[in-house]
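Here's the structure we're looking at; comments come further down.
What you see is the complex with one protein chain gone and the rest in place.
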Amino acid sequence: MKKAHEFVVQKWLNTELPISLNSLSGKVVMISAFQMLCPGCVGVSLPQAKNVFDSFSSSDLAVLGLHTVFEHHGAMKEESLKAFLYENRIHFPVGIDMPAKKRTIPETMEKYRIEGTPSTVLIDRDGILRKLKFGHIPDLLLGAELMALINEKHDIE
Amino acid sequence: MKKAHEFVVQKWLNTELPISLNSLSGKVVMISAFQMLCPGCVGVSLPQAKNVFDSFSSSDLAVLGLHTVFEHHGAMKEESLKAFLYENRIHFPVGIDMPAKKRTIPETMEKYRIEGTPSTVLIDRDGILRKLKFGHIPDLLLGAELMALINEKHDIE
Amino acid sequence: MKKAHEFVVQKWLNTELPISLNSLSGKVVMISAFQMLCPGCVGVSLPQAKNVFDSFSSSDLAVLGLHTVFEHHGAMKEESLKAFLYENRIHFPVGIDMPAKKRTIPETMEKYRIEGTPSTVLIDRDGILRKLKFGHIPDLLLGAELMALINEKHDIE
Partner (left out) sequence: MKKAHEFVVQKWLNTELPISLNSLSGKVVMISAFQMLCPGCVGVSLPQAKNVFDSFSSSDLAVLGLHTVFEHHGAMKEESLKAFLYENRIHFPVGIDMPAKKRTIPETMEKYRIEGTPSTVLIDRDGILRKLKFGHIPDLLLGAELMALINEKHDIE
């Protein structure tokens, strides 16, 4: 198993310090890849990510958003995203995925081979990518998968 | 009873011809006042307006959206709104309310004394304002109120 | 158009006086045909009937339940039904459809040719059967249909 790719983001919102996967080593990481104008993200995956953020201890689990804009680029710029996060009361850190030159798919999305939004990424305490799911994960299953990862020991290097 | 105020909109989307209240005389008119970043609009009032648009005959009822931006103005510009309408499959005409000089509340919103979003406005076949509701109208009640207005005769002038 | 069939019920609950279609002449009548062990009735059609009962004036509309048991007869007897109505806070009158000799389908259900549960029956102010629907009627549509019937004049005989 290989380490998950480091994030390549243009800017982090809802956090004072930039976030790297490396700095989160030892915690389980859940990434909710979304676009602010994707109805399934607004209606289902972001409310679920908020619920996860509120339900688990931040010492065990880091919840992150990743704004992976691959369509309507001009419609989802930083100012719009900031208002969106405020209105939807999303308080966990959100990274704006790095636009790629001459391509519509941004860099982190491409590295992780994320197929669309919403997608959920789970990374274990050792930084290994353990799950990548395009679409919805039911709450019961997600709760079980997160707890299974949280219960794994971290191999301190 | 007085005639409802004429719309003052900057631009109409989802329609080739501009729309005026006067031109709709003879039909019942339902206006869904919204902001694209208002969670209650995205989750509840706009899906309801789509349902109304699909359920009633367009010869009896005109369904219109009114984008009444009174906060985060820079975040909800025309390009973002167009992508929002496309992604949320909103096919009825949407007017962009006219920004007012030095004020945050746009003109039509102010004339109608709309308190916030989502709001629903019902106008009868004679152009008289019959209902203005800030917040949610349950489907059962809205269906009954629309049919009561549709069943009224239009006094041809 | 013909008059709707008179109810043939074994017993009425939630009412001191027995109810006949004839005695309701002048009002619109909505009948919710159900079985207490039918999941679609418990989850959808009975909550909707309660909502209709609470939303319209009883001088315009009579809401009735009809317990049309056509399977598991021994499991849905009067004592069980009474507890069911109490626990589900159903306060409108409910008639227990008359069991038919040697047949599983009770009498009123058969006369109306109701295909299963849940079913909704709408009868106009003149006692004419206007709608019979097996399955779900969305709230928006039901509200509109009820108001259309309420707005019709009653031909006093």
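Chains: A, B and C, in written order; residue numbering restarts at 1 for each.
Throughout what follows, a contact is a pair of C-beta atoms (placed from the backbone, for glycine too) under 8 Å apart; a residue touches a chain by one contact, two chains touch by 3 or more.
Nothing here was measured: the structure is a model prediction, and the numbers come from that model.
Note on the chain not shown: across the whole complex it touches A, C. Only one residue in the set C:Met76, C:Ile96, C:Met109 or C:Leu149 touches the chain that does not appear here, and it is C:Met76. Mapped onto chain C, the interface with the missing chain covers residues 37-39, 42-43, 71-72, 74-76, 79-80, 82-84, 86-88.
Those residues of chain A that touch the chain absent from the view are 48, 51-52, 55-56, 138-148, 151.
What we mean here is this: only the chains that are shown with their structure count from here on.
Chain contacts here run in a simple line, from one end chain through to the other with no loop closing.
Rounded to whole angstrom, the centroid-to-centroid distance between chain A and chain B, based on C-alpha atoms, equals 36 Å.
Counting partner chains per residue, chain C has no residue touching two or more of them.
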